[in-house]
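Here's a structure for you.
The complex is shown incomplete by one protein chain, all other protein chains being positioned as in the whole.
Right, chain A next:
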Amino acid sequence: MGDRLLEPLSWGNALIFFLLAVVMLAVVLGFVTYAIYFERKVIGWMQFRKGPNRVGPLGLLQSVADIGKLLLKEDTIPRKADRVLFILAPALCYIPAFAVLAVIPYTNKLYFTDLNVGVLYYVALSGISTLAIVLGGWASNNKYALLGGMRSAAQMISYEVPLVISIVGTVMLTGSMSLRSIVEGQGGGWFWDWNFLPQIIGFAVFVIAAVSELNRTPFDLPEAESELVAGYHVEYSGFRFAFFMLSEYVYVFAIASLMTVLFLGGWHPPAPFLDFVPGIVWFALKFICIVFFLFWLRATFPRVRVDQLMGFGWRVLLPLAILNIFVTAAYMEIFIKR
């Protein structure tokens, strides 16, 4: 698909780009619908409940009904809110969430673009969502929303640094920042050749920082419901609220894909003799395991305290990530002959 980007923009090509984007959007929306259902089921089972089971067979239509409710709800904007930014923030939050999916290679053939700075693209765009959360929190003109937005900004700035630095080790091993080359560099062998074992420190730091970037439990301080009512989206209702939730789950999709690509070998099978299974199946399996892991965390972990959160980011994760770079560099210098 990447070659088509270089051709002149004819109406046909524009139509193809548009259709591909629509298909991707449909896939993502389908994922979000059933990720919410899956999350509620998983958390239900972990708490000896049944989870949603009334709407449709096995409760499968529960999320659809919820989305329908959100879309039909009255759209309220507080009178003292900053109208323009209040309306702009949910859209500004969602656009980068969808845009980051452009660089993820799902299989060897199925990818939208193979950017040579794919890793950086992802991290850079996800920062824009935080800007939207801060603006939304500020525009609501509500003290809880403002506190949620400020926490989000502080958390994002502290955790983006270890996130980027933890990826550097992987980039060093591959010698490229293109996500496709990173996956190709992990192929051909058994599952222990994937980056998560050689880069075990980087992988651990990445997982923690990624959960924090997602603003999910145990790092969901921007929307800590017991302290801040609902955090930055207290004043939002109807489909503007739905947009914030949607971007959160699209980021779950994106970060699970990114983790699969960077550390779990992307579309490569765990053993050479399993090569006959198509790559997309392996990608999907790894992807689902990570999504389950994220939900599992949410069901079992308490929330961290605000002051501990900052200290943990700067004093533990950052030095570990930097240590990982030095260890990787030393390993490459000693063992990998060039």
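Everything that follows uses one rule, which is that a residue touches a chain if its C-beta (ideal position, glycine included) is under 8 Å from a C-beta of that chain, and two chains touch if they have at least 3 such contacts; residues count from 1.
Going forward, contacts and distances are computed from a predicted model.
Visitor: One chain is missing here; what is its name in UniProt, given the choices "Urease accessory protein UreF", "Ribose import ATP-binding protein RbsA", "Intermembrane phospholipid transport system permease protein MlaE" or "NADH-quinone oxidoreductase subunit J"?
Guide: The correct option from "Urease accessory protein UreF", "Ribose import ATP-binding protein RbsA", "Intermembrane phospholipid transport system permease protein MlaE" or "NADH-quinone oxidoreductase subunit J" is "NADH-quinone oxidoreductase subunit J", the UniProt name of the unshown chain.
Visitor: I'm checking contacts with the chain that's been left out. Which of A:131, A:284 or A:322 qualifies?
Guide: In the full complex, the listed residue that touches the missing chain is A:131.
Visitor: One chain isn't shown here. Among A:37, A:121, A:144 or A:159, which residue touches it?
Guide: A:121
Visitor: Which residue among A:23, A:71, A:110 or A:157 touches the omitted chain?
Guide: Touching the chain that is not displayed is residue A:157.
Visitor: Need a quick check: the contact residues on chain A for the chain that isn't drawn.
Guide: 5, 8-9, 13, 82, 84-85, 88, 115-117, 120-121, 123-125, 127-128, 130-131, 134-135, 138, 146, 149-150, 153-154, 156-157, 160, 175-177
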